[in-house]
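Written out below as structure tokens is the structure these notes cover.
With one protein chain removed, the remaining protein chains of the complex are shown where they sit.
The chains carry the letters A and B, assigned in the order they are written, with residues numbered from 1 in each.
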Amino acid sequence: MDQDRLFPADPATRAIARELYAEVRDLPLISPHGHVDPALLADDAPLPDPAALFVAPDHYLTRMLYSQGVSPRRLGVPDRDGRVQAAPREAWRTFCEHWYLFRGTPSRLWLEQSLAAIFGVTQPLGPGTADAVYDELTARIAEPAYRPRALLRRFGIEVLATTDSPLDSLEHHARLAAAPGATDSPHGGPPPPVPPGPRPPVPPRVIPTFRPDPVTDPDRPGWAADVARLGELTGADTGSYAGYLDALARRREDFRRAGATATDHGTPTAQTADLDPADAARLYGRLLRDAARDGPDPDDAELFRAQMLTESARMSVDDGLVMQVHPGALRDHSRYLYANFGPDSGGDIPVPTGYTRALRPLLDRFGDDPRLRLVLFTLDESAYSRELAPLAGLYPAVYLGPAWWFYDSPEGMRRYRELTTETAGFYNTVGFTDDTRAFPSIPVRHDVARRVDCGFLARLVAEHRLPADEAAEVARDLAYRLPKHAYRLDEGGTS
Amino acid sequence: MDQDRLFPADPATRAIARELYAEVRDLPLISPHGHVDPALLADDAPLPDPAALFVAPDHYLTRMLYSQGVSPRRLGVPDRDGRVQAAPREAWRTFCEHWYLFRGTPSRLWLEQSLAAIFGVTQPLGPGTADAVYDELTARIAEPAYRPRALLRRFGIEVLATTDSPLDSLEHHARLAAAPGATDSPHGGPPPPVPPGPRPPVPPRVIPTFRPDPVTDPDRPGWAADVARLGELTGADTGSYAGYLDALARRREDFRRAGATATDHGTPTAQTADLDPADAARLYGRLLRDAARDGPDPDDAELFRAQMLTESARMSVDDGLVMQVHPGALRDHSRYLYANFGPDSGGDIPVPTGYTRALRPLLDRFGDDPRLRLVLFTLDESAYSRELAPLAGLYPAVYLGPAWWFYDSPEGMRRYRELTTETAGFYNTVGFTDDTRAFPSIPVRHDVARRVDCGFLARLVAEHRLPADEAAEVARDLAYRLPKHAYRLDEGGTS
Partner (left out) sequence: MDQDRLFPADPATRAIARELYAEVRDLPLISPHGHVDPALLADDAPLPDPAALFVAPDHYLTRMLYSQGVSPRRLGVPDRDGRVQAAPREAWRTFCEHWYLFRGTPSRLWLEQSLAAIFGVTQPLGPGTADAVYDELTARIAEPAYRPRALLRRFGIEVLATTDSPLDSLEHHARLAAAPGATDSPHGGPPPPVPPGPRPPVPPRVIPTFRPDPVTDPDRPGWAADVARLGELTGADTGSYAGYLDALARRREDFRRAGATATDHGTPTAQTADLDPADAARLYGRLLRDAARDGPDPDDAELFRAQMLTESARMSVDDGLVMQVHPGALRDHSRYLYANFGPDSGGDIPVPTGYTRALRPLLDRFGDDPRLRLVLFTLDESAYSRELAPLAGLYPAVYLGPAWWFYDSPEGMRRYRELTTETAGFYNTVGFTDDTRAFPSIPVRHDVARRVDCGFLARLVAEHRLPADEAAEVARDLAYRLPKHAYRLDEGGTS
């Protein structure tokens, strides 16, 4: 693991990058958006075997092997019915045999650095070392210092947000919150150093995020049943639109009380709408009726999602929850993966995504209201300089989320800065957030982002476009202050 | 202000860039497209206070502060009714407090370099220096050497084109033209040096540009009234389509006689049409009728704009005016800004913009006619390599305008060259033109472009893709010869 990795090659620029990186390398991690299972931390049981820990849940890895004809089954991915067919060691071997596929990808950077920095595994991955690495990891995972809470602390995570169904009981978060210092590791002793490692300043805080898609997207299987369940959970009458909106507001309040500071919305498009309340109510009624028949009319479903984005913005103005929108993926593109492994098995493919026209109804209502914080993400990079940076550089409510998903990578992050900074500046972005599903890769992802941002800033300094002291401040802001501020994590606890 | 700013960091490449830049740094400025008010030069009154000079009229600045919740009112932007609410010094202070927002943006480069090179203000901007800089600028502005015409001369501007309404009286241009040497500064004495500074070879020439949008876009408020006024101005009967076209041709001739060499067209899309004359006449009649009722049908309005682009091309073939098309902005996106500060208050956001299909009707008629010069701009960078460079690299009539608006920036210009040069070469572009509204930033914008182009060329030389002597010729062509030639500024005066 070279200390200069990811820095520009030009020696003078590299030297500047090194200095900037020294400013941010030990800052705590702010992770206000991610997909770690809160039960993992509430239970604090030992992590699973290496294949189940690193390979099976990571779409970046299983997709790449599938693209070369390796069935997810062989990697330990559970079938639709939950059955796992490959033995862990076999799955790991299959993965290691195909390790060369990841040359030039961020997955390689993340996994290599996670293994080396966190698990102390420094031998190169490959068919010849698969068993030895498997054994080494297995031994390490069994140690108390590698329990989830110990790692959470050791990673220097200050805040970790999970992403949760609007129907979630929030019980795991309650368990974590019930005992003071619950997120602190019960497994004592000084944690082994994590080089490079941020130092935890306070006990980590684990909070939920309200992701209402199951009840706001009529195209989701079981939408009407989930809406009914939402009514039961909240005591609101979801038979009417007003009751449905009330139920959503109550659930948001539950989440807010559990520590949430944000909502998250994954929609096929960024389309928003601002319907007359009576029209919206009629649309809702029609969708409920059609759900009981043969499913929603596609235009109705799209219009309802659009309306719900604007309703969510309105609620955010009221309750202060930061609103995140991640549009632009065509879900479950592969019929084979969907049929065999169910939804969310990695077969999502981006589509062209427009923002300027799509967001106008919402922004007409709330874009100029600084109480709203609307964080936008994209899978269509052509929108960065054309639509997203201009919108973030204009509207008080609009913030630009970091390079997301396929673009959470050195080249992707570099393009993101090059395409957005000149129009939106740094201060209409939320800095770096990681969106991680793979818990042990969180610190590494932040490290990659910090290095890439320092490399970008170093180029600005080398080209005399920014003085070094200001670049250092920007580096710290991107790594720590901006995400903390944008997600209202600097505003004290909830009532 | 480091002498190497904006040059690539690699020492060998930087050395080449320095040599190339030495070739172009002192060339006169050709500015055939811009938004300076001709009255400023005709009156030659002292420039206004620093806030009114630098901040209030600059959308790049007011947008960025608005995106962070600072009302344009606090920056001295006039309300819809023309009232300015902030005192100049207060506006300037507010601006300086937020100066950090411009880190990494071209605005920072332009303003810092303008202050240093033109006004001799070298202390860094910020809250702590706001008053001192304000006072220093105020003192400087009061000096005769800082009157508009003195600056025009000192900037080394050879030609400056303004952008004018088709209903403009052209009186300011007449005043400038009436007195020989009128654009020369009446405030004698040797002008202080502008480092780096082009040297004026001849008295500057200030010419108008014909921008017919108010009378060619039926969606503009007051379109029909403006058309009627056009008829009055020209003595043509705009009640008929033939008379309307005749009125346009006559006004173009007025502009041409006043020195204009170009027209400019800002359209929502690049759509063109080539209607049968009878259909076009019917469309025009319908639009005039609907204007008197409840406004145009949107499809009619779009079709009319499309037809008018083709009519303009036809007129350009006749009268030789270079035709510029700037499509792709959704105007007045922010309802708040529009309601409070009126149209053109900075709330324009780009949309995806197609050229290949959209321009075909026009190009079918005139694309192969070298008498037409059609200069295309874009706010959708994805069109550079996909559509614009291929079109410019094919049609005799098509030229590529420089990186525009949000892309008039170091990264934007670099991408422009990288995305267009391999397909269109350098010689189907018009070189650099500045599109400046902020008069004192003109020389700085040219300097940034010259530096960035020299950096790009230096890379070609360093990678042995172009010999150094040819790169030097290209640098000079981009900076001076190409814009002068493309805009027919090397063809002698008008009759």
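Rule of thumb we're sticking to: a residue touches a chain if its C-beta (ideal position, glycine included) is under 8 Å from a C-beta of that chain, and two chains touch if they have at least 3 such contacts.
What you see is a predicted model, and the numbers here were worked out from it, not measured in a lab.
Colleague: Specify the residue from the set A:Ala260, A:Leu379, A:Leu394 or A:Leu489 that touches the hidden chain.
Modeller: Residue touching the chain left out of view: A:Leu379.
Colleague: Considering the whole complex, which of B:Phe95, B:Phe426, B:Phe439 or B:Tyr480 touches the chain not shown?
Modeller: Spelled out, the listed residue whose C-beta touches the missing chain is B:Phe426.
Colleague: Any idea which of B:Leu65, B:Ala161 or B:Leu363 touches the chain not displayed?
Modeller: Within the whole complex, the residue contacting the unshown chain is B:Leu363.
Colleague: Over the whole complex, note the residues of chain B touching the chain we left out.
Modeller: Against the left-out chain, chain B lists 8, 10, 12-13, 352, 354, 356-357, 360, 363-364, 367-368, 370, 382, 385-387, 389-396, 398, 418-419, 421-428, 459-460, 462-466, 470, 473-474.
Colleague: Across the whole complex, list the residues on chain A that are touched by the chain not included here.
Modeller: Chain A touches the missing chain through residues 2, 4-11, 63-64, 66-69, 100-106, 108-109, 330, 333-337, 346-347, 349-352, 379-382, 406-407, 409-412, 415.
In this text, only the chains that are shown with their structure count from here on.
Colleague: Where the CA atoms of chain A average out and where those of chain B average out, how many Å apart are those spots?
Modeller: So the centroids are 41 Å from each other.
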